[in-house]
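For reference, the structure discussed in these notes is given below.
Omission of a single protein chain aside, the complex is shown with its protein chains in their original locations.
For reference, chains read A and B in written order, and residue numbers begin at 1 within each chain.
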Amino acid sequence: MSGLTYDVVVVGAGIVGAACAEECARQGLRVAIIDRDVIGGGATAAGMGHIVVMDDSEAQFALTRYSQQLWQQLRQELPADVEYEPCGTIWVATDEEEMAEVRRKQNYYAQRGVPTEVLDPQTLERLEPNLRKGMAGGLLVPEDVVLYPPCAARFLIERAQGAGAKLHLGSSVSQIGNGLVRLADGTEFSAAAIINAAGAWASALNPGVNVKKRKGHLAITDRYPGFIRHQLVELGYLKSAHSTSADSVAFNVQPRKTGQILVGSSRQYGAEHGEVDTGVLTRMLQRAQEYMPRLAELSTIRVWTGFRAATPDKLPLIGPCLGDPALFLATGHEGLGITTSLATARLLVDQIAGRNPAIPIEPYLPSRVPAEHAYA
Amino acid sequence: MSNITRDQFDVLVVGGGPAGLAAATCAAECGRHVGVVDDNPALGGQIWRGEVGKAASEAVDWYARLRAAGANVLCGARVFHQPEPEVLLAEAPDGPLELKYKKLILATGARERFLPFPGWTLPNVMGAGGLQALVKSGLPIAGKRVVVAGSGPLLLAVAAYLRQHGAEIPIICEQASWGSLVGFSLALLRQPQKVRQGFALRKQLAGISFAASSWPVSARGERAVEEVVISQSGKNKTVPCDYLACGFHLVPNSELAALLGCRLRDDLVQVDDYQQTSVAGIFCAGEPTGIGGLELSLVEGRIAGLAAGGSAPAAKPLFAEREKLRKFARVLDRTFSLRAELRGLPLPETIVCRCEDVTCSRLAQHTSWRAAKLQTRCGMGPCQARVCGPATGFLFGWAQDSIRPPIFPTRFENLITFSPEAERSEITGGRG
Partner (left out) sequence: MPEPITVTVNGTSLAVPGGATVAVAIVLAGAACRKSVTGETRGPLCGMGICYECRAVINGQLHCRSCQIICQPGMEVRTDE
């Protein structure tokens, strides 16, 4: 067998693998990136592509904020096809109960240095005239961004390649661990560190890794420039998106740089196949149309599905795998992989290289989560 | 929200061209409740477009038979989704249609294959069938100079039609060689019907120059095409024109069949003796089973209609005729297969994906359709790769992605008209 030796082998060329490879290569490590398909072909291609702060937990906030700042630093270097669009997010409140949540959020973000603006109904209507009339208001988070993830992943991989990393696409990995990555065709790579960044398929490579597939649907319209101007998210989002058992839908739309409107979102467990699920799609689009009645008449050109990598506590797994100190996990990012990819890469390479991390890493260490099935 | 119209049929036919008309007629004559749904403003498909009111057309006989048999016709309605087995959704001007069926016949026809060359995106560079369709839809063509180019028997039919309507045809450029065209002519001799058509066509085309091994190298013009550079016998020559009508034979419309899970091979829908696909109860007739022209479409449509209508034994006597016509279809394939030189037509800056304006050089950096699509947006526009898919298939050998609904762009609200009852209760809302 041909022996290929690297400092780090990254399995998965999605946004997280790409970011890890880039960070490693920049540190002068010899890196190989392996993917069974194409760059950014999994959740990276299927997802919405936002860089957002979230406050579901302190750890989630810390990771999203840290990563958002890393994206801001990278902004000037991003090529045009990454379509970096600092449109901001508006959390839309339908009633007084949700306005209370708006104020709570504003307070939370203010204490942590994130600028926000509470919108009264008139301001919201002026900013987003296609929202249903009679909303209670909203919270504008102006530093949130949308971008086009497959090109962002390619950009990171190209930077890694510029620093000497080797890319192997169309190569299925059959086995990883103990410093060895074996491809289906028998090729073997040996590495001081292996990073499993295979997203929802991470547990197929390392049984016991506690990530589950969480299926999502998205739809995109033809080009209607100016129809919406911000990413819009309902405030029921938290309640529904993080209910860990039932299927759920939520209103979440984005203006793409093309003028297209990306419409989400849905979350399903236990769905293994990528086919469009008409029932879920219907509910998701109904929800969107409730918030935005004029969506009804827009030409919708494509619908697709994808699989998020979900963990039980809604935080990613970033760090060494139990039982194999040379095997690192960078997966479990659920719906926030684009946002948190850069921070994930930093925190992981901090661990590999023995650097001091910028934020506490404990909440993301794989050792915090009990493995789903013990290694039999 | 616009109201949904619900309808239920024993046999539903998608496509109202010759295959669909024959299928619907035969199924209705078996006493079945039949519906025909078609995207175009009227029945007839492309070949019989605009011939509804005309006498002395074979189309008129079929319309009369269809009416007499009592089939329901739903024109201007485009099928975009099968939300559950035995239900199709279609978009119509007055709102969506929910069409339930027991048996389904796919007669979705074919479209032209377009290949990119410099200038092919200029206004008035159209498909050969494309320009003919516009003329049939009312575009005056008298006195206009039309270069007809590309490949396939459609070029001759289009040239004859346009000339009959007053156009001047400076030249017809066929990329196939004389050698293969001679073989084609010999095959025609075995088909008396085709020979008669051929003679009629020759008369209509008398005096028009016809070049084999010839193709457009570029189209030029300011606001619209003004001249075409053609390659003829290895030399380039400039021909002034008002229109370039250019299509490289046909590709089947097999997207709906793929959505329904019917087995395809090389984009062709696989059928049994009775035109039934790999999915029980779903039949397919006409061009999606293999590009074979009008007569083959009619006979396949009749067989599918009889079989779906419950009179399969009555279809058996038609098998021999179909076999003869299929032989001819195989000759068509061989004759008009594309020569490799055409892969060299697009320059690096030539646009290949017209919806997203993706150039040839950007595509050439990628090794698969999926990589190219994700990185360049090729195929992500509203035509859903119906133009650039076959083109990149030829240029780069790329295979397409799997098919997902909606198979055509549709109004947002049309996607929420159907909700399976069973699932409604299981999915919580955003506040749930």
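Keep this in mind: contacts are C-beta pairs under 8 Å (C-beta built on N, C-alpha and C of every residue); 3 or more make two chains touch, one makes a residue touch a chain.
These figures come from a predicted structure and were not determined experimentally.
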Shown chains touched by the chain that is not drawn here: A, B
Residue of B:P96, B:G130 or B:P252 in touch with the missing chain, whole complex considered: B:G130
Residue of A:T258, A:T331 or A:T344 touching the missing chain in the full complex: A:T258
Hidden partner chain, touching residue among B:F80, B:F114 or B:F283: B:F114
Absent-chain interface as seen on chain B, which is shown: 39-41, 46, 50, 76, 78, 111-112, 114, 121, 123-127, 129-134, 137-140, 223-224, 253, 351, 354-357, 381-383, 386-387, 409
In chain A, positions touching the absent partner: 222-224, 258, 297, 299
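Everything that follows uses one rule, which is that only the chains that are shown with their structure count from here on.
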Chain A-chain B separation of Cα centroids, rounded to whole Å: 40
Interfacial residue positions of chain A with respect to chain B in the complex: 37-41, 45, 81, 150-151, 154, 169-170, 219, 221-222, 234, 236-237, 239-240, 243, 246-251, 263, 275-276, 278-283, 285-287, 289, 295-305
Chain B residues touching chain A - in the complex, by the definition given at the top: 1, 81, 83-84, 367-368, 370-371, 374-375, 380-382, 384, 404-406, 409-416, 418-420, 422-424, 426-432
